[in-house]
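One chain of protein is taken out of this complex; the other chains stay put.
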Amino acid sequence: MRSNYEVVIIGGGIIGSSIAYYLAKAQMDVALLDGGAIGDKTTKAAAGMLGAHSECEDDASIFFPFARSSQQAYRELKDELYEISQIDIGYREGGILKLAFDESEKQKLHYLLQQPSVQWLDGHEVKKLETAVADHIVGAAYIKDDVNVIPTQTCQAFAKGAQVFGASIFENTHVYGVQKLNDSYFVKTTKGTIEAKRVVVATGVYSNGLLQDIGVSEQLTPVKGESIVVQTNQPILQHTLFYEKSYIVPRNNGKLVIGATMIEDEWSESISLQSMEDLINTAKAMIPSSSEWKIDGFTSGLRPATFDGQPFIGRHPEDEGIFIACGHFRNGILLAPATAELIRDLMLEKEENKEWLDAFRIDRRQLTKV
Amino acid sequence: MRSNYEVVIIGGGIIGSSIAYYLAKAQMDVALLDGGAIGDKTTKAAAGMLGAHSECEDDASIFFPFARSSQQAYRELKDELYEISQIDIGYREGGILKLAFDESEKQKLHYLLQQPSVQWLDGHEVKKLETAVADHIVGAAYIKDDVNVIPTQTCQAFAKGAQVFGASIFENTHVYGVQKLNDSYFVKTTKGTIEAKRVVVATGVYSNGLLQDIGVSEQLTPVKGESIVVQTNQPILQHTLFYEKSYIVPRNNGKLVIGATMIEDEWSESISLQSMEDLINTAKAMIPSSSEWKIDGFTSGLRPATFDGQPFIGRHPEDEGIFIACGHFRNGILLAPATAELIRDLMLEKEENKEWLDAFRIDRRQLTKV
Amino acid sequence: MRSNYEVVIIGGGIIGSSIAYYLAKAQMDVALLDGGAIGDKTTKAAAGMLGAHSECEDDASIFFPFARSSQQAYRELKDELYEISQIDIGYREGGILKLAFDESEKQKLHYLLQQPSVQWLDGHEVKKLETAVADHIVGAAYIKDDVNVIPTQTCQAFAKGAQVFGASIFENTHVYGVQKLNDSYFVKTTKGTIEAKRVVVATGVYSNGLLQDIGVSEQLTPVKGESIVVQTNQPILQHTLFYEKSYIVPRNNGKLVIGATMIEDEWSESISLQSMEDLINTAKAMIPSSSEWKIDGFTSGLRPATFDGQPFIGRHPEDEGIFIACGHFRNGILLAPATAELIRDLMLEKEENKEWLDAFRIDRRQLTKV
Partner (left out) sequence: MRSNYEVVIIGGGIIGSSIAYYLAKAQMDVALLDGGAIGDKTTKAAAGMLGAHSECEDDASIFFPFARSSQQAYRELKDELYEISQIDIGYREGGILKLAFDESEKQKLHYLLQQPSVQWLDGHEVKKLETAVADHIVGAAYIKDDVNVIPTQTCQAFAKGAQVFGASIFENTHVYGVQKLNDSYFVKTTKGTIEAKRVVVATGVYSNGLLQDIGVSEQLTPVKGESIVVQTNQPILQHTLFYEKSYIVPRNNGKLVIGATMIEDEWSESISLQSMEDLINTAKAMIPSSSEWKIDGFTSGLRPATFDGQPFIGRHPEDEGIFIACGHFRNGILLAPATAELIRDLMLEKEENKEWLDAFRIDRRQLTKV
């Protein structure tokens, strides 16, 4: 391990890894540190939907264009990453059906239909696309552009890709704190101290200690998400199904992911009996015959939530050399490329998207208060 | 592999292994063959209750004394097996509480109370023993003598014990068929043919092919049982709880087993979503706070059911040298020692228990018909 | 389960599944039966190389053109199967480097260089392609066309694809025997008897019982193959490396497979300490720094070997309605499409490849003897 890098990125989840990729590709001298293994925390538990539309709440002004630009970045990334890293990100088209089983649910999907790429299907049409859906289906918003990827492989493709572009990766390197001295930062790790001109904090929901350490008062709270991975003898779904906050995602390897619970303020990754029951019930609401599906395994992870549900992306309010990128809640896989681009542009002092940076400032709460 | 043994036992589940142990201990020259690994099929999935009382139906005339004698044999076996095999069978006292949540359920437990070792506890007393039980508990039949063991370890203790007494064990040795020539049997296996003076068929629910082959018309049907293994931060149960056909068994290692479904005529060992939901619901009926328990894993196996629910134990009706021991349904772990004793006594022409042998004859269906 | 099908295929490994796909696509009425789960036996353990060249021994007259045609079939199948089954077969280009570390090893690769698609690289060039290869490398035969797939997913894509074309799939349906009556075959299974006009035996190394039952005297012997799956922080290999009978295969998901042992006449799938040591040593011979690779898991399976190393494909010598397709030894994944085509052509009485059918007759041993 060299003791000196231009940029040290703390955290090798999807966010830190994509930032490492974008910076290394822009020829910066990067070290990516992770306390455990690349992509092994929240990122591992994600379903991998790139849900720019489906995750967009009724009034989401800023989320949508940002998410959409990130979603589009994946179209090129999927081949680029494969070529460079030799890892397939499992990009899969098919789109999402957001289901409505009564009129009020249908009303709630109304806002989505504004988007040119979203289309309303009545119950009959839905059954034609996916015959196993419950008979009393009223209709669905069909979102063609909301594709999906395999999160761990995507994260590793970013990290290996960064490596190919010259970045250094250190796993099992936990960071205790960051100290400033003159123009340099000293990153204290279990493996010794590293000096850097710039530091990026991309430690997901595990950021609270470091944020305190660098004098930022915002804190993240975990929202645990548990999922069941299943196999079935029935013909496989062709689309991701979405109902309430839950979904069934078909994977390239023939398996299905039923996700995900939303357990607030829970730091454990264990799977509870109650959560299993809830997931099974939502799956049955969408597909009655799912009761026969076979359990293949579970996943669980902690979504990093901020006070208003939007991520923190940008410069430290008082410290030029520290960059923050965390709090991506339900959408870190989707938002990784656009987040990395923002950080890269800031660092290279390229023209950046001011509107987005304002929306994602880490001190936005205090600013609003005023 | 020698090509010649006095006795060849086909099937290394709890039944075949205990028979091997009893015969080898009686100084017979034994080979125990299993198509896979010792104890790795139905035996592995068992909860391990020695439920002589709790499994006894209202009118069970023959089951009870047979089961009771087997249960008692374990009291000495637990130390004997440890000494000989160095494997701990996980014998655990504590007993079973058969719960009643209303008057009619209470009535149904009435028959149990005839037994001297069974005691009625009212709701208040049950709550004192196990505070987590649902508040509307009416009472429970408390069966002190129904202890439990860890099935895989018990099975391996029998098999290793047999080995110590001189038996030969061959895993991954599938048997295709058995042929008689003069006074010898030729057991055809994937590893060649073995000659034997006597053959024991102890292949559990997987016996149908061999039974046909030796000219027996009875067939076994599988009743799949799935269980959830859980962990909890709550104080551990001290007793096995039993309600309807389901139970929660505390293990020596601090884990709990919630079991088990009864899926008739199902040859797959997979775990279905529906089964999970059912098990979770029964657990909640007994212990409402179980909804917070953490999932540790699953087990599944196929109970070998006969037409009348009683095992087949004894000699082949027309063939002196062939012995059968299969179809132990819900109680193979419990019944293993008594089964092995019957087979040993028959083989050594010791005085045997005629009543039991009559009850468990494999041709009893035809005999009754007449 | 209907009790009557035009064709019953016994065995849902890669061979049975590909046959089901080809027959269903040709609009035949097919049932595919497996005693366990689709693709869960030998097929699951395969590395997935389509090694038409690399597996071809010096003098292989018939293997090469047959293997080559099968390899080429995959080029179209990869997209066709994805479209129909929604499952990605993990087709990955890159090719194989067959390494030589001294002159005699180099000589042994000589025969490969006859092929137009194979190229010799000297040590220097090899190191440029794969910098981690041991420094004393002398050179390598570079086989561009020997790509690879992910076996389980390929097998499931065939099976689901067959289902989409109308085939019925029954898992956990073990077949005991096949009886002929008039013009029909009665296939006896754990779930009852099924009548069929034609039967295909595709039960891999597990065929011996059935072959006996249908009066065929040939037997298969198992050659166990164990592999280690690893992860590495080093840049990933771009090519499959092959040395002696061992190899390192990079997977799309960023993992590497180090395979495989050749343990003759072994029916167990367990992983022995000795085998681990051997695999680790071969990996180090190819890539010294592999000693730092991290173990992710193991696989193991039984290759179905015939007396001469070539598969049995074709009609039963005396029974028009029975077809046999087993014994694919080291190359069942590679040979699946070509095997399925032969069976389909025979069944539909299309013009078939006589030369291949002669080479793969199940009674070829007797014929040669004469």
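Letters are used for the chains, namely A, B and C, taken in the order the chains are written, and counting of residues starts over at 1 for each.
Basically, contacts are C-beta pairs under 8 Å (C-beta built on N, C-alpha and C of every residue); 3 or more make two chains touch, one makes a residue touch a chain.
Here the structure is a predicted model, which means the values were calculated and not measured.
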Options A:191, A:350 or A:365, residue touching the unrepresented chain: A:191
Given A:72, A:208 or A:353, the one touching the chain that is not displayed: A:208
Option from B:62, B:113 or B:236 whose C-beta touches the chain left out: B:236
Contact partner of the left-out chain, one of B:6, B:29, B:88 or B:105: B:88
Residues of chain A (touch criterion as defined above) contacting the omitted chain: 37, 171-174, 176, 190-191, 208-209, 212, 266-268, 270
Residues from chain C at the interface with the omitted partner, ascending: 228, 230-231, 268, 270-274, 276-277, 280-281, 283-284, 290-295, 298
Those residues of chain B which, in the complete complex, touch the missing chain: 85-88, 90, 92, 94, 150, 152-153, 156-157, 160, 163-164, 169, 171, 233, 235-238, 250, 252-254
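In the analysis below, only the chains that are shown with their structure count from here on.
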For chain B and chain C, chains touching each: A
Identity of the most central chain, Cα criterion: C
Same vs different contact residues, chain A with chain C, by half of numbers used: same
Whole-Å gap between the CA centroids of chain A and chain C: 38
Centre-of-Cα separation between chain B and chain A, whole angstrom: 49
Touching two or more other chains - residues of chain C: 171
